[in-house]
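Following: one structure in structure tokens, then a few remarks.
Of the protein chains in this complex, one is absent; all others appear in place.
Order of writing sets the chain letters: A and B. Residues in each chain are counted from 1.
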Amino acid sequence: MDKIKLDAWVGIFVAIGIISLLGLAMKVGNLTSNDIRETYMVTANFENIGGLKPRAPVKGAGVVVGRVNSIIFDTEAYHAVVSIDIDKRYVFPKDTFANIYTAGLLGEQYIGLEAGGDEKNLQQGDRITQTQDAVVLEKLISQFLYSKASEEE
Amino acid sequence: MPNSIISIKDLNFGYGDHLLHKGIDMEFPRGKVSAIMGGSGSGKTTILRLIGGQIKPTSGQVDVDGTIVHQQNRDGIYRLRRKMGMLFQHGALFSDLSVFENVAFPMREHTDLPENIIKDLVLLKLNAVGLRGAAYLMPPELSGGMARRVALARAIALDPDIIMYDEPFAGLDPISMAVICDLIRSLNDALGATSIIVTHDVAETFSFADYIYFVADGVVAAEGSPKQLMASKLPFVKQFIHAEKDGPVPFHYNARSIKEDLAL
Partner (left out) sequence: MKNLLNFFENIGNAFSSRALRLGAATRLFFLILVYSADSFKRIHLTIREIYFTGVMSLIIIIVSAFFVGMVLGLQGYYTLQKYGSSEAIGVLVALALVRELGPVVTALLFAGRAGTAITAEIGLMKATEQLSAMEMMAVSPIARIIAPRFWAGVITMPILASIFSMVGVLGGYVVAVPVIGVDEGAFWSQMQANVDFRFDIVNGVIKSVVFGIACTIIALFEGFDAPPTAEGVSRATTRTVVTSSLAILALDFVLTSFMISG
């Protein structure tokens, strides 16, 4: 086998492989250019994060604007501290609400951001103060039963 | 012999309990062509492997050019092997390389010579064995005799001090045999090397070898120059040289008497 032809074929082979991998990553998977952009990080505290996981989407008006970076438990204040990376293109005011919603009826949980009216915007390292926890099914049921019971009184 | 390049002293070698070699002494003088002869399975090829360091003796020592082989580490053995060239029974050419590349292989691996010098050297070696015109054929395209000659060119590629031949005449037609005989002798003398041939071809070997060792039952049964051995009265030597059907090496494999087997 001619050395040059051999090298050419191997080069083509590796190139096809890389193209396939990129194709898989972008067309099939969710590695879009969004994920490669620059981000800034803010934190939010929740009493209960429900089923929120790292890499869960962070949406504003339904559009993905960032991702959950990490979730840790604060052992002094006994709540969850969620760090999120927001795309630098999107700015939110300091009094933004961060709520945990569920996609669909029983789907994945994500964070929805609702902008407030503050003139100043969130910067790297700021903390979102207005938060709403995830809806936990058991609490919902017990609330329902309690309200039913008090109705009957 | 004072001028030996290889010296084997009291060599014992075996697998498990069974000893193949039981106390073998051999000397191979510089510049001479020596032969190791014997029946099949007598351990002749194993001696070549012991010299080349592919296996270690159970006891005794093999001394090559002042160095004891089995005491060397891997680098030491590789250094010794660069002084040796070996011709394997069917050539053992690398089937994915051309004739030219096969002969160039040792040069490319062990020297830093530039390609144009390697090309000249390869063609010279091929010329010495008469196959310069076949330089760009592939091994499957060669006949048995040609393949063996190419392997010989490869074995002498780095002008070794020791050339070893494993059954070089096996399966060759008379013309190729004559060619190989001639090459073994002439190359040995031209390179000033020492050649060791393992074979059981009496007529060819006796025509050009300087000294012959006969191995049987794990020991050196007889040794001497071809003339001395032709005159030998030892029954084993006589049976071998004169190709007699029966003698110390029996015709019948160990069995009961024929009366018992046929239930007479």
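Observations
Rule of thumb we're sticking to: a contact is a pair of C-beta atoms (placed from the backbone, for glycine too) under 8 Å apart; a residue touches a chain by one contact, two chains touch by 3 or more.
Only a predicted model underlies this, so the values are computations on that prediction, with no experimental measurement involved.
The chain omitted from view is touched by exactly one of B:Ile6, B:Ala35, B:Met86 or B:Ala222, namely B:Met86. With the whole complex as reference, residues 52, 54, 77-79, 81-82, 84, 86, 88-90, 92-95, 105-106, 109-110, 151 of chain B touch the missing chain. Within the complete assembly, residues 1, 3, 6-7, 9-10, 12-14, 16-18, 20-21, 23-25, 27-31, 55 of chain A touch the chain that is not shown.
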